[in-house]
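Note that this complex is displayed minus one protein chain, with the remaining chains in position.
Order of writing sets the chain letters: A, B, C, D, E, F, G, H and I. Residues in each chain are counted from 1.
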Amino acid sequence: MNDFQKVLETFENQFPGRDYRIEIVCPEFTSVCPKTGQPDFGTLTFTYTPDKLCVELKSLKLYLQSYRNEGIFYENITNVILDDLVAVLSPRWLRLEAAFSARGGITETVTVEHPSA
Amino acid sequence: MNDFQKVLETFENQFPGRDYRIEIVCPEFTSVCPKTGQPDFGTLTFTYTPDKLCVELKSLKLYLQSYRNEGIFYENITNVILDDLVAVLSPRWLRLEAAFSARGGITETVTVEHPSA
Amino acid sequence: MNDFQKVLETFENQFPGRDYRIEIVCPEFTSVCPKTGQPDFGTLTFTYTPDKLCVELKSLKLYLQSYRNEGIFYENITNVILDDLVAVLSPRWLRLEAAFSARGGITETVTVEHPSA
Amino acid sequence: MNDFQKVLETFENQFPGRDYRIEIVCPEFTSVCPKTGQPDFGTLTFTYTPDKLCVELKSLKLYLQSYRNEGIFYENITNVILDDLVAVLSPRWLRLEAAFSARGGITETVTVEHPSA
Amino acid sequence: MNDFQKVLETFENQFPGRDYRIEIVCPEFTSVCPKTGQPDFGTLTFTYTPDKLCVELKSLKLYLQSYRNEGIFYENITNVILDDLVAVLSPRWLRLEAAFSARGGITETVTVEHPSA
Amino acid sequence: MNDFQKVLETFENQFPGRDYRIEIVCPEFTSVCPKTGQPDFGTLTFTYTPDKLCVELKSLKLYLQSYRNEGIFYENITNVILDDLVAVLSPRWLRLEAAFSARGGITETVTVEHPSA
Amino acid sequence: MNDFQKVLETFENQFPGRDYRIEIVCPEFTSVCPKTGQPDFGTLTFTYTPDKLCVELKSLKLYLQSYRNEGIFYENITNVILDDLVAVLSPRWLRLEAAFSARGGITETVTVEHPSA
Amino acid sequence: MNDFQKVLETFENQFPGRDYRIEIVCPEFTSVCPKTGQPDFGTLTFTYTPDKLCVELKSLKLYLQSYRNEGIFYENITNVILDDLVAVLSPRWLRLEAAFSARGGITETVTVEHPSA
Amino acid sequence: MNDFQKVLETFENQFPGRDYRIEIVCPEFTSVCPKTGQPDFGTLTFTYTPDKLCVELKSLKLYLQSYRNEGIFYENITNVILDDLVAVLSPRWLRLEAAFSARGGITETVTVEHPSA
Partner (left out) sequence: MNDFQKVLETFENQFPGRDYRIEIVCPEFTSVCPKTGQPDFGTLTFTYTPDKLCVELKSLKLYLQSYRNEGIFYENITNVILDDLVAVLSPRWLRLEAAFSARGGITETVTVEHPSA
């Protein structure tokens, strides 16, 4: 488990006999563009079906804050965060949609899934 | 039947020969966070296909009010309420979507179904 | 044909060789709650594929007005109106979505189909 | 080709090797109700996959204007316009959704497809 | 590779083992109508699943600007831009939806896909 | 006090030393058009500064329901209801805005004030 | 009184002792551009304080329909209609806001008042 | 200072030389109807110009929570809360708008100001 | 009269005896940033009270297009266009609001008036 992943805490899913869906919307994500040094902003939407573990919301918030001053590209952030959550939660299914705010009049949204559709 | 379930009243479905859908939206749900003691707020949306019984709206309202001062987590509330309605109604199908209001800039929605999809 | 149904007028479908869809939205439906005597309000949305007959709009309006001072429950109104339209139109398919306005902070929508999905 | 159809002009589809979709929204359609003599208003949305021909927009506009003072029912307008466009374009697929503005508090939308779904 | 395509730059997809989706919205596209000489405006939405390459956003912006004073029809712009991106990116899948602003009260949207649906 | 006014109940304003504003929105008003016999629908918005008395909401609801089957014109309903409330409440100021739903594609809103502006 | 004005009917204001406001919204106005021969569309909003007379809605509708095939410019329509209503109603105050739909990507709204502000 | 007021904490206004405005929106207010025992819900919007003191947000939240199980009428809640804040803050100006959710299809908003307008 | 102004055509105001207001919204303005060479986009809203002359819409459109490839700053465009319209129309009053689209996450709107407020 890497240093970023260690921030994520989990609690036991009390209803493992049922497939159900948890959606978590985080509209206050911010990191830094590695090329321009300018801050990026985005809304991350996690949707997952828990297996044995659920993610604790406060720790997810702190985990996302650890990117505040990191320089990283849109496509990479999205894939790396998906990988971290999959590593920690081992969910039955997880999708992450990352909608970044406009730069130069252009808006990008990256959507990744595990396992991929 | 537990004490919470006893509050729920039903009436006979007059059209059991037809599969149809009833959606009930309750935007005034409130309970208490067991960790912080702070009130939580949410909108519960029930969608179901009745079999022999339909839920009486006034009793559903009173049932939901019995959580007003209870300390319970989002994932647990949603699953427990689903179980209570299934126990009382034996519906052909029932889905509950519980959209809780933002905490720390993060919003969570839990969706459970019986039988699960 | 019962007294309510007699109000409904039809005209011949000029294009029976084609399956097509007609949607009719009636936001001004009102009846009376049989329990409290208080008026209920709702929006009825009919969607259907005509066979030999289409419903005439003015007569549909008058038909719906005949419920203005009738005491009848949400689930029953919706199923009875569906049955009346099916009896008069013999449509290839018909769905009725009845969205009633909030009572006690709770909103109910009933959706019925013929033949059921 | 009838007189109405003659107004419609086409141009050659430059990309016949690809199935693609063209959506055209015309919110300024108006005709006359044959029963009351009152003007009707509506929004017509055409969606089609061209084969050899595409419809020229200016001519489509003029074609729709030829209904300005014609008395014709909702269901008939929609089916007749579909037939005219199919006759002129021979499209791989074409759908027309005609949403008419409210009359007597009631709104009707007619949707036709070629070939029908 | 033609002169327009040469403006497009790419970077290596770091996660080729996963099928994921990138959506890019460009609301500031403008070109010129070849018939009237008047400027056209539109919003282009690209959605694609990268294979080995992703498109660099700044270069996509410059590529789209090269149409600023070009005279070209809606259907052609959309298909040509799709072809250019396919040539440069060789994506697993790519869809382009081009929504042009209203002319004469009529709005057109062209949607193309590679490979076509 | 006439028969309509008798339905209205009041309670004592506990804060007569302060000028403050109460807004009451009633979206479920319905009466009957005296010319066509067709039902009319509207939203009534009362805004007032109480003097010694406030209007009790349940009784206001019942008062408005007494128009359910009355034939009366828009301008008259609005002025008569204003007069009734002024007679019963003797408010420092009261405005009534009555927004009726569309008839023949035309919507009317009548706004009256006491004392007039 | 000219031929257009003769279509307008009035009824007596039952509450002349009170200054109050009537707003009438007509979203289905259409006339013809005298330069291009193309139809124009617009939403007319009348707001007035009646003196001795109110305008009858059905006749206002017919009056506006008499412009359906007339060729007249935006600024002129708006001023002429204001003048006609002032001639027929002698209102204490009347404003007409005419919002025409976009032409060539440009939208115009003309607002006239009597007496002017 | 009463028991409710004691929950409110303040901090020193660092910019007393400038008249400025603070708006605080609390959409999660809930109390109990003294007549029916049913919970009420509302959104409270405070707007004020501080003099020597500003209200601390966390303590305002706790203060509002002390009404969670109190039975109190709309008009009284609003005036009492205004009085409490005025007692604790001695603001140059303070307005409270309390918008309560619909009951029986009727919505009420109470707005109070200190000093009154 | 400079070269830009010469493109603007006028017609005679037929109602000079009345102060009235014309609003013209042009959402398709584009020019070039003199610093970066990148295109800028904006919505221009003109509101004016004509004296002897009104601006002809087609010529206004062509006038605005003459900025398509000009390099000019936001504040300057807005003031220069105001000056040009004032020079050509001599209006009783004219306001121009220019809302430019976001650059670097920041949006600017410039509003100028003649005579200034």
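FYI, a residue touches a chain if its C-beta (ideal position, glycine included) is under 8 Å from a C-beta of that chain, and two chains touch if they have at least 3 such contacts.
Just so it is clear, the model here is predicted, and its values are computed rather than measured.
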| item | value |
| --- | --- |
| Residue, one of I:I22, I:L60, I:V88 or I:V110, that touches the chain absent here | I:V110 |
| Subunit B residues that touch the omitted chain in the full complex | 38, 41, 101-105 |
| Contact set of subunit A toward the excluded chain (per top definition) | 27-28, 30, 38-39, 41, 65, 68-69, 101 |
| Where the missing chain touches subunit H, by residue | 13-15, 18-28, 50, 54, 57-58, 60-61 |
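In the analysis below, only the chains that are shown with their structure count from here on.
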| item | value |
| --- | --- |
| Most distant chain from subunit A by Cα centroid | G |
| Subunit D-subunit H separation of Cα centroids, rounded to whole Å | 56 |
| Gap in Å, rounded to a whole number, between the CA centres of subunit G and subunit B | 52 |
| Two or more partner chains touched - positions in subunit B | 27-28 |
| Every chain pair in contact, whichever chains are involved | A-B, A-E, A-I, B-C, B-H, C-D, C-F, C-H, D-E, D-F, D-G, E-G, E-I, F-G, F-H, G-I |
